[in-house]
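Just one protein chain is left out here, and the rest sit where they should.
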Amino acid sequence: MSTILSLPDQSTARIPKRNYLTNENGILSWLLTGDHKRIAILYLISITFFFFIGGALAGLIRLELLTPQSDLMATDTYNKVFSMHGIIMVFLFLVPSVPATLGNFLIPIMVGAKDLAFPKINLLSWYLYLAGGGLTLWAMITGGVDTGWTFTTPLSTHYVNTNVVTTGLAIFIAGFSSIFTGLNFIVTIHRMRAPGMTWFKMPLFVWSHYAASILMVLGTPVLAITLVLVVLERTIGIGIFDPAKGGDPILFQHLFWFYSHPAVYIMILPGMGVISEVISTFARKRVFGYSAVAFSSVAIAVFGFFVWEHHMFIMGVSNYSTLVFSLLTMLVAVPSAIKIFNWAFTLYKGSITFETPMLYAFGFMGLFTIGGLTGVFLGSSGTDIHLTETYFIVAHFHFVMVGGMLMAFLSGIHFWWPKMTGRMYPEKVSQLAAVITFIGFNFTFFPQFLLGMLGMPRRYAAYPPEFQVLNVFSTAGASILGVGYLLPMIYLVWSLKYGKIAGDNPWQATGLEWQIQSPPLTQNFIEIPVVTQDAYDYEWLERQKEHEVTQLG
Amino acid sequence: MSHPVSDHEEAHGPHIVSPKIYLLVFLALLIGTTLTVVASYLELGPWNPIIALGIAVAKATLVVLFFMHIKYSSKLMKLTVVSGIFTFLALVGMSMSDYISRAWGSF
Amino acid sequence: MDSHAIALNHAEEPHHDHPAHLRHHFVSLEQQNETVSFGMWLFLLTEVMFFGGMFTAYLIYRNWYYPAFVAGSHTLSIVLGTVNTGVLITSSFTMAMGVWCAETKRQKGLIVSLVLTLILGFAFLGIKAVEYQEKFELHHVPGAHFDAMSFVHPKAEAGQPAEPGLPLDMARKTEVYFSLYFAMTGMHALHMIIGMALLSFMIVKAARGGYSHGNIAFVENFGLYWHFVDIVWIFLFPLLYLISRHQ
Partner (left out) sequence: MDHISPVIWQFLVKWLTDFAVIPPEASKIAPQVDALLVFMTLVSLVGLTLVALLVTTFSILYRRERNPVATQIEGSTLLEATWTIIPLGLFLVMFVWGSVLYFRIYTPPPNAMNIYVVGKQWMWKAEHPGGQHEINSLHVPIGQPVQLTLISQDVFHSFSLPAFRVKREAIPGRYTTVWFEATEVGTYHLFCSQYCGTSHSAMIGNVVVMTPDDYKKWLESSTSGVSLAQNGERLFASLSCTACHNGRPDARGPSLANVYGSKLTLSNGEHVQVDDEYLRQAILNPSAHITQGYAPIMPTYQGQISEEGIFSLVEYIKGLDSNYRIQQTTNTTSFSPAVTAKSAAEGTVKP
């Protein structure tokens, strides 16, 4: 099979001596850095750490569910395990996953800037993340929390005696890290673009991060105040959500989901940006309907604020507002469909190769489509009654979050790894890992759709025996999946030392980031570029290469 | 050195608002405060909260436009303010839509 | 909020015409200033949504428990509330004047305005503290010691006939009112305290001449923050203090 991978002659190639990694040395130069690329690396290490903690907890969940009884651990332990799994995976892994690593690394370069607008705030955001993460771990070690990741009142405020306050504050802090990341992106994208870099010359990766940043900036503070109120209710007993005092627990749901629905788009939009880049590069073609894909990101962000009540259809909200929110949910699903088809048609008349990032991107297309379409099952209020709070939902969101975003994340990590480190990973092993992940994923989560249809409720430590067969499948799949995630971990670290030298542009891609050395200089560009080409302008790239050849020759 | 394109349209220096305007706005705010207090002592039925909020909105607008210089700022800044108000109204309005319509039907 | 914090080591940057406070990744001061103030505005948007959650709660419960909200609101002192509104508006004005002084390089005027703003801030918090104090004494602070009975049998105030009492069930709902009252004014006060800390910092810096060389972005952006806090109060005042005063 042919590839577009073009590595420099390994016998002479060198990693450039001066780059952002070698610019300064010592641990302090990292801890006090203002360089967006170094902060991205710091984030990458931290979120990987939390991913494996969350993953280990997922392993415990699946082991417990191997048998119908709660025999591996007591039910309250199980409850703590899945709560921590959800909290860590959502707030400490998936929300920052692509934006804080790849976004941080690439957005300034893609718009042709030397750094993000506020480097110190960027660093602060990482420290806030660490503080939030550390506090979460501390809460976990000192007794955990068993409210589920949704902190449902009045359970969380009056009926559990676990570390709700600590965890709430931890998420509050981590929330600000996300706000600052989003703020930085918006300002950078508006204000720091290189000459000639107009809005419609920006890569779609930037567009999707722009959309996600809007959600981060406007949504996250509502979560923050909600958590503050929960903490106040628990500590001093104010009465805003407490039915005993006249408060309305459903108001908590409104406020929580006002953030947490947009948050699911915070979790998917940056991934969609990755997919646009990857598919275009490996099809060597401009993304089909660039502006439709760009605008659909913004549409998802705007409409995303108007559908939160679909998480509350059975909770005693008014039937009429159910009607409105259900309708809006259907509308918000359409832009995702547009993107999927536009990506598919990007392949049309392309010149396609199948490197690892592309394999993950294909995985994304299939799994996100399944996950998204089952989201529509839930958005239709009549069927939501049957499916809500069952494993159908668990399957839905793992399909979009793990099958969608995590696949996109891995795709992006593989795609930009040579740029970030200057080295290639072993291609064959990584393709194998992609395939293993895909298979393991389906084994793990597809049975859960069936379980949900059959009515098995989520968050159950013990379940009726007739659900066992499907649960065994799911657990078996999860162990395959675990291998699929451990492999990249190993070979990526391996490649840091032994990987082949990648050169500036191993994929022959068009983005600005590929026109500079890898790993890049601290200031990214020696001279701020003047942008004349469109995004994904492969003809421009060809001309550029010829130009170089004639000059060298 | 080349200048980056940003969304600022024209490149004039920051507009300096004169103290006279500040003083006028300040007086208007004080008058507005007096008006709300007075209005709250009048029996106006459903108009009471509407008037109170109307005056508050007017006062806030003055602060945003003049004290915070939005009147003299770029389109982008104006758009930013508007989008904040829009999202705020989405939160309040869509939440209220549930509470208000609960009374219509069985809930 | 943020502009002071950023000063990067730009060892490898060729410094031609760069003023000292132009950071390495910006091309011009103008770009830098606009960027920073845009960032500030975005931060204020998050603040709008932060308070937005509480305003939503307020509107819902005000509809539900209107009599309790009226009764609760009537325990607040309208005199103190009005004075405080005046104080805060004045501090906004002095802050605006401070920005103007900074823009026109009047160092003395800047210091005077900032000090006045700080003093007014203290005045506001002082009055707020008096009001809180009274609530504590009356057991109107939500929590274990909350006492709803004073709304069932209100005591007559000097010179005024007692307000009619509330039925017990509605009287209990005043706790919701006071929860919101303390949450909203408390968050507002917290923002003031943060603002006053920054003000003090600025006063010191201004006294050292820190803003006389044209780098006044921090003053301007702090001004935005301070005015925002003022706007929050402009809404809190009628919502919390002025419900049905004619009754």
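Going in written order, the chains are labelled A, B and C, and every chain counts its residues from 1.
The rule is short, and it goes like this: a residue touches a chain if its C-beta (ideal position, glycine included) is under 8 Å from a C-beta of that chain, and two chains touch if they have at least 3 such contacts.
Since the model is a prediction, treat every value here as computed from it, not as a measurement.
Of the candidate positions A:S380, A:Q515 or A:Q544, contact with the hidden chain is made by A:S380.
Within the full complex, the residue among A:M365, A:M407 or A:L492 touching the omitted chain is A:M365.
Residue A:T390 is the one among A:T136, A:T226, A:T390 or A:T444 that touches the chain not shown. Seen from chain A, the chain kept out of the figure touches residues 1-4, 70, 75-76, 79, 146, 148, 152, 154-155, 158-160, 243-244, 248-250, 283-286, 288-292, 313-316, 319, 322-323, 326-327, 329-331, 333-334, 337-338, 340-342, 344-345, 347-354, 362, 365-366, 369-370, 373-374, 376-377, 379-386, 388-390, 450, 453-455, 457-464, 466, 468-469, 472, 538-539.
Touch with the hidden chain on the side of chain C covers residues 64-65, 67, 166-170, 172.
Going forward, only the chains that are shown with their structure count from here on.
Computed from the mean C-alpha positions, the centre of chain B lies at a distance of 16 Å from the centre of chain C. Between the CA-based centres of chain A and chain C the separation comes to 36 Å, rounded to the whole angstrom.
With touch defined as above, residues shared between interfaces to two or more other chains in chain C number as follows: 27, 31, 34, 38, 42, 45, 49, 52-53, 56, 60.
Touching of two or more other chains is recorded for residues 113, 190-192, 218, 222, 251, 254-255, 258, 528 of chain A.
Those residues of chain C whose C-beta lies close enough to touch chain B in the complex are 27-28, 30-31, 33-34, 37-38, 41-42, 44-45, 48-49, 52-53, 55-56, 59-60, 63, 78, 82, 85-86, 89-90, 92-93, 95-97, 100, 103-104, 220, 223-224, 227-228, 230-231, 234-235, 237-239, 242-246. Across the complex, chain A meets chain C through its residues 34, 113-115, 117-121, 124, 179, 183-184, 186-187, 190-192, 217-222, 224-226, 228-229, 232, 236-240, 245-248, 251, 254-255, 258, 522-523, 528.
In the complex of the two chains, the chain B residues touching chain C come out as 1-4, 6, 8, 11, 13-14, 16-19, 22-23, 25-26, 29-30, 33, 36-37, 40-43, 48-49, 52-53, 55-56, 59-60, 63-64, 66-68, 74, 76-77, 80-81, 83-85, 87-88, 91-92, 95-96, 99.
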